[in-house]
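Heads up: the structure comes next, in C-alpha cells.
Just one protein chain is left out here, and the rest sit where they should.
Labels run A and B following the written order; every chain starts at residue 1.
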Amino acid sequence: MERLKHLPTLRIAARQPITLRFNGRTLAGCAGDTVATLLYGSGERIFGRSLKYHRPRGLYSLDGECSNAMMTIDGMPNLNAELTPAREGMRVEPQNVMGSLKWDLLGGLDHLAFAMPAGFFYKTLHKPSWLWPRAVKGIRRAAGLGVLHPEARFDQRCDAIYPNVDVCVVGGGPAGLSAALAAAEEGLRVALLEARPRLGGFCDYRVRADAQGKPLHQWAAALADQVRARDNIRVFTDAPVVGAYPDGRVAAFQRGGPEDAFDLRYIEITAAGAVVATGCIERPLLFAHNDRPGVMQMGCAHRLLHTYGIRPAADAVFSVAHDLGLEAAIDLHDQGVTVHCVADARTDGQDPLLIAALEQRGIPLRRGWVAHTAHGRSRLRAVTLGTPAGTFRQRIACELLVASAGLTPLTGLVTMAGGQVKYDPRTGFFLPVRLPPNMQACGRLRGLHDPAALAADGTLAGLRAAEGLGCRPQRKIAAAEAALAAAPGAPRGSKWLAAPGKGAKTFICFDEDGTLKHLHQAMAQGFDVPELIKRFTAIGTGPGQGGIPGHNLPLLVAAGQASPASDPMPTTVRPPLVAAPIAAYAGGRHDMAKRTPMHDAQVAAGGRMERVGEWFRARRFGTDPGAAAEIMAVRTNVGLLDASTLGKFRVFGPDALKALQRVYVGDMARTRPFRTTYAAMCNEDGCVIDDGVVIRTGDNDFYITTSTGRAAQTVEWFRYHTRYDGWDYHIVNLTDAHGVINIAGPNARKVLEAMTADDVANTAFPFAACRDLTLAGGIPARAMRLGFVGELSYELHVPASCMETAWRMAEAAGAPFGIAPFGLEAQNTLRMEKGHVILGSESEQRTVLHDLGLGFLWCRTKPEAKTVGALALRDTADQPGRLKLVGFKMETPGDGPPRDGSPVVNGRIRGYVCTARHSHALGEPVGMALVEEELARGGTRLGIYEDGCGGRLRYGTVAPMPFYDPEGTRMRI
Amino acid sequence: MENRIMERKSPVAMPTAPEQVTRRGDWTVALRYGGEGAGPWLVDLSHGAKWDFQSAALETLTPWGMAIPEKPGQCRFAGGMLCSRLNRTQAIAWHIAGAPPPAPGGEAVTDVSDATMLLALVAVDPTGILEKVTALDFQRPQRPWPFVLQGPVAHVPCRVVHLGPGADGTNALLINCARGYARDMAHALLAAGDEFGLRPAGEQAWNGWVAAMEQSAAA
C-alpha cells in the first residue's frame, strides 16, 4: 500500500524500504515502522487468534495494551508486534493459529463459548478425577499464546544501568517535558523516560493548532528540542517504565537499535524525587463483537495516519466519546478517508470548533449515539449505531470502526509507589488523591487536557519536585500556579459503559476472551469486588497487564452493584507495569564468583571445579566420582588440598578476649600461644553455626579460622553480639589475604621438610601446634598441625600472592612420593571416616552442640561470661526427644552406601542419613546419620529408605565413631 | 631442594597479555598493553602494598608522617600513599604510586596487601561505565576529592575511591574488593566499559596520570 509521504508528522522514512517475512510471505514497509504498522500497511488485517475462542483479532491499539498483536518474531514467541521495530529480514509468525489466520480449524470454538462460562477452569472437567489430566492436555493445546521451541536460541545483547538523578520524570508528553525542563532549570540532574520512540506524547501526531495558532506537533517538538538541548536532562526513549517503588527507585527497560550497544537494557534509576506524567490510554468501547478486525481505538487510527502515513481504511465510522475522536475523524477525512458518521456518546460538551469543522466537511455527528454491534467475521463489514437503549438504530457499511469510550489515566506508578487514587465523578477517572512523598503527578494523569494546562501543570510539578529537594523556586511556582489557573481545567468525561444485552460477544478483556456475560455470571455467583472477579474470570490477567479492561472492569462492577453509592474500586497494579522480558531483568548481571590463588593450577591438574557458595572449588581430580585414588593417596602416601576458602581473621585489641568469649562457647582464656584450639560458635538457640580454630598470637592478639560458608558474616556476627558493650577490639578479615594448602598423609612431613629449613620434627612441631615458618624463597607461612582428615597433616597459610609458588613448591617437593592433589569429595570421605562433622552436612537448623557429641566444646563455668547460646546449651544438655548424630555400617556392605539424605524409617521416619560413603580404609560403606535418641545406642538396627527402593528398606547398624584410627595416633606421628 | 624464584601474582587476569613488563621485587608488573589508546583505561594496581589500621584512637597514628583523615569517607593522598578513613575505628592505606614505603609498625597495623585486589579506572567521564555496575552516586552529595564510598559494585561489596579529575579533567577511580573476586570484577568492568572503549592499560599510563595530577595540584 502506498504511504502518505508529505505529512509534517510522519515518523517513518518512506523512502527507506524494509521487508520482512510474515507467515511465509514477503511484506514491505519502511524504516520507522513497527512490525504491526508494517503488516497493517501491507494490507494484513488479522493479526492472530484469541486465547480461548480462536476469534480473529486485528490491530486495536499501538502501545501493546492487549495480546492481539502478539507474534513469534525471529523464533521468539509472545513479542508484541506493536512494540517491536521492524527490521530487514525479520521472520514473523502469528500465534495460536490452527490452520491459517483466516481459516482457523478451531474457529468453531467461538460457537461453543456458551460451554465455557466464567470460572470454567475451576469447575468443569474435574470430575471424575481421571478426566482432568486428559482434558488439560487438550485445553493446553487449544489455548494459549506462542510456543517456545527448545532449539530456539536468542543472542540479544542485554545489559543494565543504575543511574542516579535528582528528579526522574516518567512520560515524555507535554507535561513531562515541561516538568523535566522546570526541574533542570533549577540545576538538578533529571532523567526523562518515554515508552515510545519519540518525545511529544499525544501531541506528536496532532496537527490541530494551539491557542497561539501553532500546530501541536510543532509545539511539542519545540519543547522536546529544549529538553534535548539541556545537558542535565538524560532522555531515554523506547523505555517503558515497569515500576516505581516507595524507596524512590524507578525501573524501566529500553529497546536498543542497531546503533546502540544493547538490544535490551534494564534501567534502574535512583531518584530523590519523581514526576509521573504517564498520561492516558483509551477506555475501550463495549459493544457486541467489539473485537472484530477493523475495530480500533481512535489513537491507533490517528497515529496510523499521521505517524506512519497509512490510511487505515477507505471508509470509516466513528463511535467515540472524546474530542480526540472528533479530531481524528477530521484528520482522517482530510487525508481521503470517507467518514460516514461520527457517533459521540456525549450529548454535549464537545469543542465547538471541532463541531464546526465536522459540519464544514459534511460529516454527520450523532450526539448520544454509540456502536451496538460490529458485523462481519474476519473483517468488519458494517456497524450498527444507535441511541444508548437501542431505540433508534442504523446499520452502516464500513471497513473501519474507530471505537473508544474515552480516556483512562495511567496511575499505576502512583499506586505502586504507595499513593492513592479515587474515582472522580466529574472526569469519570481514577485520579491521584494522595501522592507518595517526593512524588509529583501532572498532566493528563490528573484529568487535564488543554495543552496550556498540561504545560503549566508539568512546570509546576517539576518545580515542586525541585522544591522538595531544597530548591527555592517560589516565584516560578506562583507563576506556574497562575498559568494553570488561567488554563482550562479538567474536562467532563463520558460515563458511557456498554449497550444493553447479555454481552456474550462483548469483550472486556481480549487477552483472556473475557466478556460482559462472564462478568455478569461472576457477579450472579456472588463475586462483588473487582479484585476477586478479576481472578475468577481471568479478566485483566493477560499479557496486556490489564491495559484494556483496567478501567471498564471496576466501573461495570460498581454499576452492577446493589448500592449505587459505592465508589468504583480499581484493581491493584503491580510491577511490571508492562510485559517485560525476563532477559531485561537478568541481562546485566555478571556471575560474580571467588577463585582461590590456586584455581588455575588445580584446573591444570585436572580439577573439576564447582561453585561452593561464593567460591569455585575442586570437587575431584579426574573422573572417578568416589575419588578413590585421591583418598588412598592421603591414607597411604601424601595429598595436597586447597583449603583457601576457610575464613581467616585477626582479632586484637584490649577487649579481644572478651569478644571471643562472647561468641565461642569454649573458654578462650585457656588458649595458649601458638597452640590450635578447636572451638565452636552457636546461635542463641545453641545450634552450631560455625567451627574452626583459635590461635593466640600475642597478649591481646588472636588468629582464628571459620568455616567457608561463615567467613562473609563473621565480622558482622562478632559486632552484632557485642553491639551493646562498647568493647575496644578489632577484626581484620584475612580470608582472601592467605591461601591455604593442606599437606596430608603419612609422608606429609617429608614434603614439608623439603620446603623449609625450619625444624618441623614431631618434637619441634607437635600435633595441634602452630608455627610461623619460612618456606624456600623466603615465603612466610603460618603452619598448623590439624587432623581433619585423620592423618599427619600440615595446614599452611601463605600470603595469597605467593600461594601459587608455594603450591608448585609442594608439588615439586612431593614429586618423589607421587604427591597428588585431592578435592572436596575425597576430603568429605576422609573426614567422615574420622567422624568429623561438616556443619550443614551433619547439622541442620535444629542441631545443637550436644546432638553432635561436641558438648565438650562448651565451657559452663566461664567466669563472667555472657556467651551466645549458653543458656540454650544449658537447657538442651539433657533434653529428651532430640536427633543425635550416630555412625552406622551397612548389613549388606556389597550394596554400597545409602544415598545422602535418605530417611531412617523405623516404624516411622525417625531421622536421616547425613553422609555415607564407601570407606576404602575399612573396605565397607560407613556413614553418619541424625536419628532419634532412642535409636542412637550402639548396635541399633536402622531401616533406611532410598528413592526407588520399591518399599524394600536397606538396613544399617549403629556403630562407634570414629570408624578410622579411633585412637587418633596417625595424626600425631 | 633448589632455591626457587618466588613469583608473586596478582589475582587480576586481563584478557590480553601486556606488551611491556618489568620485574619489581617478586612481582611481574605490566607497564604497557597494546592498543591502550588515550583511554578510558583499566589498570591493575593489586601488587601495591596495603595496610589496615584499626584503633579506637586512629587520630594518634601518623604512618609515613601522614595524619589519618578525620571523617569516614575522607581520603588523603601523599607520597604515593592513599589513606582512606572507612569508619570510626578503621582506615586503610594503599601504595598506588612511586617508591614503596617502609612498612608501618604497631599493633593497630595489619598487612592486607593480598586481601584485596585494586583496579584503577581512568576515564574522562567514568559515569557511563560505573552506572552499569553500581548504583553508588559519586556526584551527590558533592564531596571534595579524594573520597571513598563503600558499597556494592557488580553486587560485590567494594571500596571505591574517587581521586578526582586529574590534570586534563580525566577522572580516576580506584576499585577495591576481596581478592577472590578479582577475575570476575575485572571482567565485569571491562564488559561494562566495552561500549566506551575501556582497555587494559599498564602502570606507565597510570603513573602518567598521577604525575600530571600531582603537577597540576602543585601549580
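Convention: a contact is a pair of C-beta atoms (placed from the backbone, for glycine too) under 8 Å apart; a residue touches a chain by one contact, two chains touch by 3 or more.
Rule of thumb we're sticking to: contacts and distances are computed from a predicted model.
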item	value
"Biopolymer transport protein ExbD", "Sarcosine oxidase subunit delta", "ABC transporter ATP-binding protein" or "Hydrogenase-4 component F" - which is the UniProt name of the missing chain	"Sarcosine oxidase subunit delta"
Displayed chains contacted by the hidden chain, counting the whole assembly	A, B
Options A:591, A:699 or A:875, residue touching the unrepresented chain	A:875
Hidden partner chain, touching residue among A:248, A:692 or A:814	A:248
Residue, one of A:440, A:700, A:756 or A:867, that touches the chain absent here	A:867
Chain not shown: contacting residue from B:15, B:79, B:106 or B:151	B:151
Contact partner of the left-out chain, one of A:103, A:720, A:856 or A:955	A:720
Interface with the unshown chain - residue positions in chain B	72-73, 86-88, 135, 141, 149-152, 157
Those residues of chain A which, in the complete complex, touch the missing chain	245-249, 270, 418, 437, 684-685, 715-716, 719-720, 723-725, 865-867, 870-872, 875
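Operating definition for what follows: only the chains that are shown with their structure count from here on.
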item	value
Rounded Å distance between chain A and chain B, as computed from the means of their C-alpha atoms	34
For the chain A and chain B complex, residues of the former touching the latter	159-164, 166, 189, 261, 268, 270, 588-597, 614-615, 650, 652-653, 698, 700-701, 728, 730-738, 754-755, 776-779, 799-802, 804-805, 808-809, 812-813
Chain A-facing residues of chain B, complex	1, 3-11, 26-27, 47, 52, 54-56, 89-90, 107-108, 110, 112-116, 131-137, 139-140, 154-156, 178-185, 187-188, 191-192, 194-195
